[in-house]
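As structure tokens, the structure follows; a few thoughts come after it.
With one protein chain held back, the other chains of the complex are shown just where they sit.
For chain A:
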Amino acid sequence: MKYGLFTRAAFFGVAALLAGSVSELRAEDMSALIAQGKYVAEASDCSACHTVRGRGEFAGGMEFKLPIGSLYSSNITPDPTHGIGAYSEAEFSRAVREGVRRDGASLYPAMPFPSYARMSDGDLHALYVYFMKGVQPVALAVPPNSIPWPLSIRLPMTIWRAVFSPSVVAAQKDVNRPLRDDEIERGAYLVEGPGHCGACHSPRGMALQEKALSNSNGSLFLSGGAAIDGFVPTSLRQDQRTGLAGWSEDDIVQFLATGRNRRGEAFGGMTDAIFHGTQHLTDADLHAMARYLLSLQPHQPTLSAWHYDPSAANALQAGDASAQGAKVYVDHCEACHRSDGRGYAPAFPPLAGNPVLMSADPASLVHVVQSGAVLPGMTKAPSAFAMPAYSGILSSQQIADVVTFIRKAWGNNAAPVTAAMVEELRKSAPESAIKKGIIPLN
């Protein structure tokens, strides 16, 4: 039983192809197919990039700022002029899995078609039916990309595609590789395919291609990516200290369902991935993803395990705040994250043993301190929580001190951070999470 999100969807897909037209399906089959397509859209996190508040669902227009100009995500509603209403299913499939627009031009790889190439025919069909029949058309044009000629010529993208994006045939072959059991195979399909986790969590090469598109390409896959909007995606492999070593299956499931668990809270782009995507998945699918992630061997097997060291907590609790950054920590962080660094999860995440802040690159931690973070309410955890932004209150030296303290205390033992590094990171600091507009309403 491989690998449609829905075998029924696959069945109807074939049935529909035989019948020659989507519209000839019976009404109840159609509504089932639309529901399945909606689920595939959620598993594929389409709305994280294609829905912008105030423009209508899937009407596109999200800006991607690049050094050479700005790209805007497409309107993928069934509007025939501004959206994808004129796409045939084959054209739709080619865009999603191969990155080729209806007019033959290549899509920028901000669209994760190298991952979507792994999606099954059945899922693609359900997705197509959903976008054609289950989504409201929005007659809104997206702003034109502002990349100047000659950089706007899409020919290099075509070459890029040819070199770095797998053919659908090759991708499907990799999807069909046997793994330990059906559930892990299902998890692999979701993570490597529609979930496109590697788009952020895998390292990229010189041409911004993902260095590995599946675990069969080796342990670089999901070993942690480069900063996105100022935040550094962690390793999702079993790496000690900087990866998911120590997370249980339930920890991962809870994190993907609610954005929070006893080990941490989502921030930055991951909140969008959960809000628009993973929180809508079934428990069975989340467990499958978790089991697959837990099966990934560490990329850096020599890293030692994190062990709690009580000395920093003992000093603070004895009134000794003489360590570098300890006083800033007491004044600004300790109320929620506690002197023992264990926080009060899920309201306030632990800092002790948190993989986000033990990475070599301190950007995520520094940026969270500078700009704050907002965890929106999710269906299964309606409370939103906010961490305040400190860039207006703390100097770069104070932030360097406190970040150094946090990275060293409680057994974290990560390298110190200098004021110069913090000053440099100020330039790439994301906009304050609260001001950005996702106002958590509680």
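Following the convention adopted for this analysis, contacts are C-beta pairs under 8 Å (C-beta built on N, C-alpha and C of every residue); 3 or more make two chains touch, one makes a residue touch a chain; residues count from 1.
We adopt the following convention: contacts and distances are computed from a predicted model.
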| item | value |
| --- | --- |
| Name under which UniProt lists the unshown chain, selected from "Polyamine aminopropyltransferase", "Repeat protein (TIGR03806 family)", "Gluconate dehydrogenase" or "Phosphate transport system permease protein" | "Gluconate dehydrogenase" |
| Touch with the omitted chain, as defined above, among A:277, A:298 or A:346 | A:346 |
| Residue among A:90, A:393 or A:415 touching the omitted chain | A:393 |
| Residue of A:383, A:413 or A:428 in touch with the missing chain, whole complex considered | A:383 |
| Which of A:266, A:374, A:406 or A:425 contacts the chain that the document leaves out | A:374 |
| Sites on chain A contacted by the missing partner chain, in the whole complex | 332, 335-336, 344-348, 374, 377, 379-386, 388-389, 393, 434, 439-442 |
